[in-house]
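For this depiction, one protein chain was excluded, whereas all remaining protein chains were kept in their positions.
Naming follows writing order (A, B and C), and every chain is counted from residue 1.
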Amino acid sequence: MEQQNQVLDNVIIKFAGDSGDGMQLTGTQFTNTAALFGNDLSTFPDFPAEIRAPQGTIPGVSGYQLHFGSVNIFTPGDECDVLVAMNAAALKANMRHLKKGGTIIANSDGFDHKNLRLANFTEGANPILDGSLDGFRLITIDVTKMTRAALAESTLGIKEIDRAKNMFVLGFLYWMYNRDMNFTIKFLTEKFSKKQDVLDANLKVLQAGYNYGDTTETATSRYTVNPAQMPPGVYRNIMGNQAAAIGLIAASQKSGLELFYGTYPITPATDILHELAKYKNYGVKTFQAEDEIAAICATIGASFGGKLAVTASSGPGIALKAEAMGLALMLELPLVIINVQRGGPSTGLPTKTEQSDLFQALYGRNGEAPIPVIASMSPADCFHAVYEACRLAIEFMTPVIFLSDGFLANGSEPWRFPKAEDLNPITAKFATEKNDGERYLPYKRDEKLARPWALPGTAGLEHRIGGLEKQHETGNISYDPENHEFMVNMRAAKVARIADFTPPQKLDSGNEKGKLLIIGWGSTYGPIKGAVRDARAKGYDVSHAQVRYMNPLPKNLGEILYNFDQVLIPEMNTGQLLSIIRDKYMIPAIGLNKVKGMPFSSSEILVKIEELQKK
Amino acid sequence: MEQQNQVLDNVIIKFAGDSGDGMQLTGTQFTNTAALFGNDLSTFPDFPAEIRAPQGTIPGVSGYQLHFGSVNIFTPGDECDVLVAMNAAALKANMRHLKKGGTIIANSDGFDHKNLRLANFTEGANPILDGSLDGFRLITIDVTKMTRAALAESTLGIKEIDRAKNMFVLGFLYWMYNRDMNFTIKFLTEKFSKKQDVLDANLKVLQAGYNYGDTTETATSRYTVNPAQMPPGVYRNIMGNQAAAIGLIAASQKSGLELFYGTYPITPATDILHELAKYKNYGVKTFQAEDEIAAICATIGASFGGKLAVTASSGPGIALKAEAMGLALMLELPLVIINVQRGGPSTGLPTKTEQSDLFQALYGRNGEAPIPVIASMSPADCFHAVYEACRLAIEFMTPVIFLSDGFLANGSEPWRFPKAEDLNPITAKFATEKNDGERYLPYKRDEKLARPWALPGTAGLEHRIGGLEKQHETGNISYDPENHEFMVNMRAAKVARIADFTPPQKLDSGNEKGKLLIIGWGSTYGPIKGAVRDARAKGYDVSHAQVRYMNPLPKNLGEILYNFDQVLIPEMNTGQLLSIIRDKYMIPAIGLNKVKGMPFSSSEILVKIEELQKK
Amino acid sequence: METTTQNPEAPKFTSKDLVTDQEVRWCPGCGDYSILKQVQTVVPELGIPRENIVFISGIGCSSRFPYYMETYGMHSIHGRATAVASGLKAARPDLSVWIVTGDGDSMSIGGNHFIHLLRRNFNVNILLFNNEIYGLTKGQYSPTSEEGKVTKSTPMGSIDHPFNPFALAMGAEGSFIARSMDRDPVHLKEMLRRTNAHQGTSFLEIYQNCNVFNDGAFEIFTEKSSKKEEAIFVENGKPLIYGQDGTKGIKLDGFHPKIVDLTIDGNSANDLWIHDESDRVKAGILSRFFDRHEKGIDHLPRPFGVFYKEDRKCYEEAMNDQVVEAIAKKGAGDLNRLLQGREIWEIH
Partner (left out) sequence: METTTQNPEAPKFTSKDLVTDQEVRWCPGCGDYSILKQVQTVVPELGIPRENIVFISGIGCSSRFPYYMETYGMHSIHGRATAVASGLKAARPDLSVWIVTGDGDSMSIGGNHFIHLLRRNFNVNILLFNNEIYGLTKGQYSPTSEEGKVTKSTPMGSIDHPFNPFALAMGAEGSFIARSMDRDPVHLKEMLRRTNAHQGTSFLEIYQNCNVFNDGAFEIFTEKSSKKEEAIFVENGKPLIYGQDGTKGIKLDGFHPKIVDLTIDGNSANDLWIHDESDRVKAGILSRFFDRHEKGIDHLPRPFGVFYKEDRKCYEEAMNDQVVEAIAKKGAGDLNRLLQGREIWEIH
């Protein structure tokens, strides 16, 4: 039969194989190629749990999901159209996420007896032979055989040869989706510039995969996914942790403060450290401390010294920082605390995503200890959100918590990156002289209620600060009852005042008034946006607002809420923002909660919208 | 003129002097004497900040307030009737708490030039001479001179002699309030059994003080405060931390589990350790760990080993325990975490009281981490509340947080202590055999949703537990999304279910329905009770409920709330229970907040009641 | 009070009985596999009933260990296994408590509990899986990584001067200090026996290869080709001899170790340093056999074996003694007396 060419507006591909099969690389290559081609896209890797599990087993499967299209893409997608399964375990682990009638590209070599056993298929069963996959479009290729054939003349050892397998698959997919291979060719050429033979091998196999599609009749059709309508501009693809790292450096450069990053490794925050450690030439100092407490205390010291001080961790590590956060807020020194949230409680699900640390961020300290909290909405938004966190920390002399999560940290999307000159200015003003005649008052406040920042080394401004309650203005220890209440209220007022200097809440889509408003925060942005678009397309009356400023909440949030009959709050927790909204605004908002270590799919939210509007 | 005898229904005496003047002892002696006589009473010491400040200075002043009466006493009282001022600083520090027309007993020797200067009185001013105290009843005694005179023949050195000064004052007060001195005589005889000369001196001076009242005409009148109407029974006087310590031992004895108390010193929790360390013969093991983290982790180990494990601290130390609390709740092991709250945030006001760690107790952990929370209402109630905390921990296999505060910890009141046999039973059931055929399932649950407690040493029940998410029943590590959500909900359900096994909320006073309900928690009990009594006496429609079960809240709390037009919530914080009530029950409750490091006075609450009812 | 007694009556069990139903999940080739195997081999020999054995770990690859031991076990939180074990041992002196920890777990975040456990001397066993890297978090340097080490968090090389685990342990009053390696099953088993035998906190450092993030860190000590020249196995009362066919020895001149070529006559084993496990000073010198620490002196082999052993009262014993003494003095506590306190009065 002859190959036809179909035009699709979006496609979801899941690359799945053994940790050793190089699926992350394959996925990234296809992603960048799609990006350069002008598709909108969203990706999400799912790694196996921390340690490499034995080859061929289900825990050993490493996956990479890519959603690309000629339409706007908001999430890595729910069920996939194409599943690349390098072995039996990869198939087993991902079948339930494959659309009915979806395509499976299976590496038959990965379905031998051993692999089937490791993936614990029942003895004798073999999905790619026993017809149990009828109803799907199954493309079986013996990738290993093909790869070896392609490299028959190669001087490489069999191990290296087999390592090129993923290129065959990539080539085949490039053919299938009518893609230009130049980006990957360029990439390989750079990567293996010093290993000519390996380079040749990879290019050969890549080409072989492409030709395979051309020549054989395995695949009955090819697909075209045209470029998406995206705001004009220059784009790059970026992951959340990468964006956060760059955002910190940007804040450092724009504020003129050197960046001091003190942290202790923890999944999924560690990559920010890895990223920053590469940029010492930007004046960045990274400090891997002995533990989370030392990490935050060191940053407090650096902040006292006049640097842009930042510490990061995930839930359990943030718990350890709680006491020192209290100190930072008493000292009223700028400090950014990053929490890349993961599944909890306790050690929980370290490699999975969740939003269950909002309460901890708002309330997880002793005493009346208000700290501003900012949440990021998408991988690229990690840049803007952390940049804003730095601005508020410096301009209001306060610790600020920045909330990301595993989904944002490892997910990626195209980013129309800004020019340095277009970034909001961040002005750090250091005290240089006495502010009360002959005295220097370390706790005298400006219009933002911020106290002055006098750096050691400044003659005449010598002063002492500490964690005991301090007297208004002088900062001296004070046990006076009235002063204590005054200062408690003052610290609260300062945080509240931030709302006067941050943008009001905007609706992301939908009408100003109406039946249903969906309020989200953090990484639920994409899924909600997608669901709302679809719902509105179906004629439902629904609007969407995504909150970034978790504390203080935008001043106009109440008005917005009161304009709707119903308010729905989807969260990857049991309803934390929900209870805050109910408390603050006294409205019976409804929660949609998912605590499964993975993001919402748009359809899950859409279903809820339909259910609510039926009533 | 001749001395008359007045009958009073309650009196507030403030004993104030230099740290060295023995005011704590004097106060305790008068307190116990009043107690034995049958007065109801309430006391509260206010120490100087941690370190001893220089003699004679205001920070060096140590005070002890006693409120006793023939009527029911709920608080140490607001303004005092009598102020004992051993020196100028003591007077200065306490004048503002003295009732108009109140009595001042001043030790003239403590108002010499040096003392006046240290208390920074303006040069030349001397309150006990310059008439600035007109409007008060001033009784000036040169206590030092009197004491020395009384001990003219004594063999003691001048230093020891002066140390007996406080006995003179005590004797004088005993005379003034028609008190029998036998209790104190007995006490001194025991205390100085080995120091005959010191004993004689103290007795002499005590008597001299008494006689002084009799013979001189300084005091124009004597007072009688008759015994109070209190439920018949046997009473003792007790302080909060003492009650907590005894409560733990009681729970240990009743449950048959040895008590393991792991902690790190911190004000104001340390005295519980000091107290427990005395009772090793009750099988108590106390462990002073290197820090708070080690302390709670050691108790987790002890709990795994089958003991009644308890850890305690105050705000900053509790912050450090947050991560390990998460572990305990994942392990589902019994553990009691005591927080004797103090002024925050950060180091805050270590020696002052506050209620601002409620949020921390409820939300201060990463992930969805529900832990039951119980708060004590009065010094003696610390016994019952901590006992209940132990019961719930053991019977529901969960960590439980017990909240006390500095006011309760150091305050005292008469306690009609229970008999051991009358205490609720606490049944710890250990797993002894497999619970699933050939398997032992460590996370199989009973009707309380509690998992079994299988102790190391039990053959056949070997199992592993940990902080990673675990599979339902087997407890094996599980990354399964559905299981995670199931377990998150299961842990929440287990805590929620406690409400089925704890008493419903009761009204402390007032009608079932009405205009105003005052909801309190913790140490606001006394002040609220007093205010409500007075308000009702004045004809105001107000009721009072004091919440002990902070999490889960009593099932009937909602019904109670909905029976009133208005709900007022006084708290020594900026409104933490308030926001929880608003969130959970969607009612516009009103907050009355005081964050001054000291308890409410009944009058402060009464004023608010009147203001609300005027409207 | 003798704890975890070797009880010959104890029901016998085999290594197989120590295997759990959980699939072992370390990277193929990880040194942890060998350690697991040796532990499972030795434990049944110890005469301790299986149900009296508890393995407590923190967080890290190594800390997954308890899941693979069919005994009681706890996978606690990062750095705190030592603290959890202290509480367990204090509460239950009858148990045989083993701590499994990594170099980051014990010496980075867990450093404080580690040193305090050593000084308190609870009778527990610490198995430190030292792979000189953070494995679980995918390869950052640890407090035992050498200076200049290039890792994900130190692209230009680590600038941290590492801990010498033994110097630290001795400084923290450790009462038993020994070293072995994953690749020498016979020696490792022997060290495990000694570790268990010591009454007090036994600290056994095990060089463990992380073949994914720090492959070959200990190769020179473990590989046939270099082992004889680079590793020396010390035994109490025996001279320090090593090298191909034991042709080399070490003697002390003053406080400084010098290498002696035993093939040259005049040089005899009699002049060599005789290992004395009870000598703190010598143990101190031995623990400094790190070229990276001592510059400009002979290239010394890395010592393995028991460096130091001291008998000191165990904490849990002292704790129990006080309870016993208190009861002897005051009599077992009576709850009603406690409730009533010293002064009471009655209201009718």
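Going forward, a contact is a pair of C-beta atoms (placed from the backbone, for glycine too) under 8 Å apart; a residue touches a chain by one contact, two chains touch by 3 or more.
Because the structure is predicted, anything quoted here is derived from the model rather than measured.
Asks: What are the shown chains that the omitted chain is in contact with?
Replies: Listed by label, the shown chains it touches are A, B, C.
Asks: Can you work out which residue in B:Thr147, B:Ser346 or B:Ser412 touches the chain that's missing from view?
Replies: Only one listed residue reaches the unshown chain, and that is B:Ser346.
Asks: Can you work out which residue in C:Leu46, C:Ala172 or C:Ile259 touches the chain that's missing from view?
Replies: Looking across C:Leu46, C:Ala172 or C:Ile259, the contact with the absent chain belongs to C:Ala172.
Asks: One chain is left out of this view; which of A:Pro232, A:Gly437 or A:Pro588 touches it in the full complex?
Replies: A:Pro232
Asks: Of A:Asn226, A:Thr458, A:Ser509 or A:Asn563, which sits in contact with the chain we cannot see?
Replies: A:Thr458
Asks: In the complete assembly, which of A:Lys14, A:His67, A:Lys307 or A:Arg391 touches the absent chain?
Replies: A:Lys307
Asks: For chain C, which residues touch the unseen chain?
Replies: Within chain C, the residues that touch the unshown chain are 109, 111-112, 115-116, 119-121, 143, 156-157, 159-164, 167-173, 255, 279-282, 284-285, 288, 312, 315, 318-319, 322, 325-326.
Asks: So that we can see where the missing chain sits, which residues of chain B does it touch?
Replies: Within chain B, the residues that touch the unshown chain are 49-55, 57, 59, 264-267, 270, 273-274, 277-278, 280, 286, 288, 290-292, 316, 346-347.
Asks: So that we can see where the missing chain sits, which residues of chain A does it touch?
Replies: With respect to the unshown chain, the touching residues of chain A are 32, 35-38, 183, 227, 230-238, 246, 249-250, 253-254, 258, 260, 262, 279-285, 287, 289-291, 293-294, 297-302, 304-307, 309, 323-324, 326-327, 331, 417-420, 456-468, 476-477.
Convention: only the chains that are shown with their structure count from here on.
Asks: Can you compute the centre-to-centre distance for chain B and chain C, using the mean CA position of each chain? Integer Å is fine.
Replies: 45
Asks: CA centre of chain A versus CA centre of chain C: separation in Å?
Replies: Result: the chain centres lie 40 Å from each other.
Asks: Between chain A and chain B, what is the separation of their C-alpha centroids in Å?
Replies: The computed centroid separation for chain A versus chain B comes out at 47 Å.
Asks: Spell out, as numbers or ranges, the residues of chain C touching 2 or more other chains.
Replies: Expected reply: 59, 77.
Asks: Please output the residue numbers of chain B that touch at least 2 other chains, ranges allowed.
Replies: 323, 327, 466-468
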